[in-house]
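Here's a structure for you.
Every protein chain but one is kept in place in this view of the complex.
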Amino acid sequence: MSRSAKYVGQEHGEHLAAKTPPGSFYTDAGIFRREIEEFYYRGWLNLGREEEIANPGDFFTREVGNESVIVIGGTDGRARAFYNVCRHRGTRLVDAAEGTKLRSIVCPYHGWTYSAEGRLVGAPHTEDLVDFRKEEIGLHEIPMDSWGGFVWANLDPGAPSLRDEFDRFFSKFDRFPIHDLRRASRQTYEVDANWKILVENYQECYHCAPVHPDLNRITPYLTGEVHDYFVDGASRAPFSGGWMEFAKDYTSMTWSGYTNRPFLEGMTDEDRHRVYYYVAFPNLFFSLHPDFLMIHRTWPVTPTHSRVECEFFFDPATMARPDFDPRDAIEMWDTINRQDWSVCERSQKGMMSRAWTGGRYSDQEPQVYDFDRYVRERLGLQ
Amino acid sequence: MSRSAKYVGQEHGEHLAAKTPPGSFYTDAGIFRREIEEFYYRGWLNLGREEEIANPGDFFTREVGNESVIVIGGTDGRARAFYNVCRHRGTRLVDAAEGTKLRSIVCPYHGWTYSAEGRLVGAPHTEDLVDFRKEEIGLHEIPMDSWGGFVWANLDPGAPSLRDEFDRFFSKFDRFPIHDLRRASRQTYEVDANWKILVENYQECYHCAPVHPDLNRITPYLTGEVHDYFVDGASRAPFSGGWMEFAKDYTSMTWSGYTNRPFLEGMTDEDRHRVYYYVAFPNLFFSLHPDFLMIHRTWPVTPTHSRVECEFFFDPATMARPDFDPRDAIEMWDTINRQDWSVCERSQKGMMSRAWTGGRYSDQEPQVYDFDRYVRERLGLQ
Partner (left out) sequence: MSRSAKYVGQEHGEHLAAKTPPGSFYTDAGIFRREIEEFYYRGWLNLGREEEIANPGDFFTREVGNESVIVIGGTDGRARAFYNVCRHRGTRLVDAAEGTKLRSIVCPYHGWTYSAEGRLVGAPHTEDLVDFRKEEIGLHEIPMDSWGGFVWANLDPGAPSLRDEFDRFFSKFDRFPIHDLRRASRQTYEVDANWKILVENYQECYHCAPVHPDLNRITPYLTGEVHDYFVDGASRAPFSGGWMEFAKDYTSMTWSGYTNRPFLEGMTDEDRHRVYYYVAFPNLFFSLHPDFLMIHRTWPVTPTHSRVECEFFFDPATMARPDFDPRDAIEMWDTINRQDWSVCERSQKGMMSRAWTGGRYSDQEPQVYDFDRYVRERLGLQ
């Protein structure tokens, strides 16, 4: 067997005999619609941070498929997620991406007014309506939960709990103070590629030598181990990941490979030589470095277009230091991100070709195989 | 019963128990296509003014769905409407929106030539064609008629006459010299909303307090009466409307509420305190003020996009005065229009939400209810 990264638990090597999906998997409007329905309207979506909605009236909005979701801090100290839709005539209530002090949500069309807890508190000229009780028609609430300071929501009221879904994933990182980190940066990218091509891209470093020479110098692609593959014993689990290892005495993913930032609390000697990379299906990439956390959120827009948010989180004590300057990490990852989007877009282009009926996974792509299989099984595609 | 505008003939209050239409009513491509076919290709469309085509060769063109219509003054003193399509190879004949002195219509492609009355008068190299007689293949004419100086056309040759359709609507305004007014201004707006959302918006002033504070100061939303609702006794009639009343001693919809323009001829003491608002289905909003007439024409472009023309008409004697300046009215209405398009676009956005299954009409929206019912009944939607 050739030298390669260690894929623990994947010695069965199913991917070595498997074929990659046909082009329709990445271009078909019907498959795309079903993915939105099955995964984005029924899965736990990472939406933002608890600190963004810590105070009553703090809010942010997110686009999910055709939906707009508003997450807002209530005066009772609890935050909630709602469909951003007025119950009167369906008007989009809040346009802003984020804000504060929104003590009540007033529909800009006819002035129906909701409390920050979603109750309809004002609806003029409805006193004579038949079978109409304001207290019964507040904003449509969306199940919400949090972990590690992140806010997650699920548009399916019958979904299993966040912890049922991601318990094993969360338990890998509970020893780190994820909850206490604070965001230093956010960037949004528009990518002309199917969202699954982005997930596949994240899950293999086979492309790192040709595409990311700088990254590959710091964490060579044959290092590291993968332990999770959308498989949990005999059953499926909605996450996948492992780690890569620093070459030499490098300690972070920066232009130099070094950093003057201290390690995050909880980083063992072992952790300090690793970058952890996990996909929490469907929309989160979770990349924990010794000194910072980077996340991506992928938002499908059309079969051939996606929006990606990339955020960076640091220890607030480190951020308070006068010499704090995260650009060495953020700018390097911006370069890596753009390299990825470029090859993803070229991959998407080939999916339209009638000559393309599927290819082969290299021995470095077991996670891609498992992701593709996971999606196909959940959609009932063979 | 709460205080509200008087909705005469609507005491039955069906809207108080009714639900608004689901989102598909405003987003579905099939429903949109049927509306174009049933309403815009079979209804009487307000296209322009007789004075625009008073002289032989005067013309204007209008886009209606996928069609282009040309209206042109003939040398016989009669104006006609035609499909703007050459009979030879289908070429769009005239591109200009308006013009004069078009004595003959020459196809720019192969030079087939039509008289201003639509007769094919030149078609070189067709002498030897089998079963081809120039006199039989003029431009496809479209039924046309006029009222109040307005030109109306109907793409359906089997449609009832303009007067059969709108007699009761016209009779409300025959006492005014609508025919003699002249256009002072025209503006076209592009709106990202279904055309029906625009019609609904025009038919209620429930939104006026939150959306139009200036308008609401001059004609408070609880004033006025509504007498017509797309219902004529037991049967449907394609128009709807009533009036609103000026607060204080206001006399026009201007920034100040006042005007130095004289009242239009025929304005009684009663009329002088009112703005009349009527919808003539499908494409005309007719808003008669004491000193001017404003109209809107709505043109559906896609399920989620519409084009709106807004025009202002004044008494020519007033227009001839050296101090004539219509900006106090035109600019105020431009502001009101843009406020409306903004909330209409937000309403459209919510129509895509799976959380939106329809809402409730307030007691201020009986006309909206009747319009929705009228459209649904004509389309056979339940």
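All chains are identified by letter, namely A and B, in their written order; residue positions are counted from 1 within each chain.
FYI, a contact is a pair of C-beta atoms (placed from the backbone, for glycine too) under 8 Å apart; a residue touches a chain by one contact, two chains touch by 3 or more.
Predicted model, so just to flag it, every value in this text is computed and none were measured.
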Candidate in contact with the missing chain, chosen from A:R103, A:R186 or A:R346: A:R346
Touch with the omitted chain, as defined above, among A:V211, A:V231, A:I336 or A:L379: A:V211
Contacting the left-out chain in the complete assembly, out of B:G111, B:P160, B:P213 or B:P316: B:G111
For subunit A, residues in touch with the removed chain: 1-2, 4, 13, 16-17, 20, 23, 200, 206-207, 209-211, 342-343, 346-347, 349-356, 359-364
Hidden partner interface residues of subunit B, rising order: 41, 66-68, 83-92, 95, 106-111, 123-132, 137, 140, 155
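What we mean here is this: only the chains that are shown with their structure count from here on.
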CA centroid of subunit A to CA centroid of subunit B, Å: 48
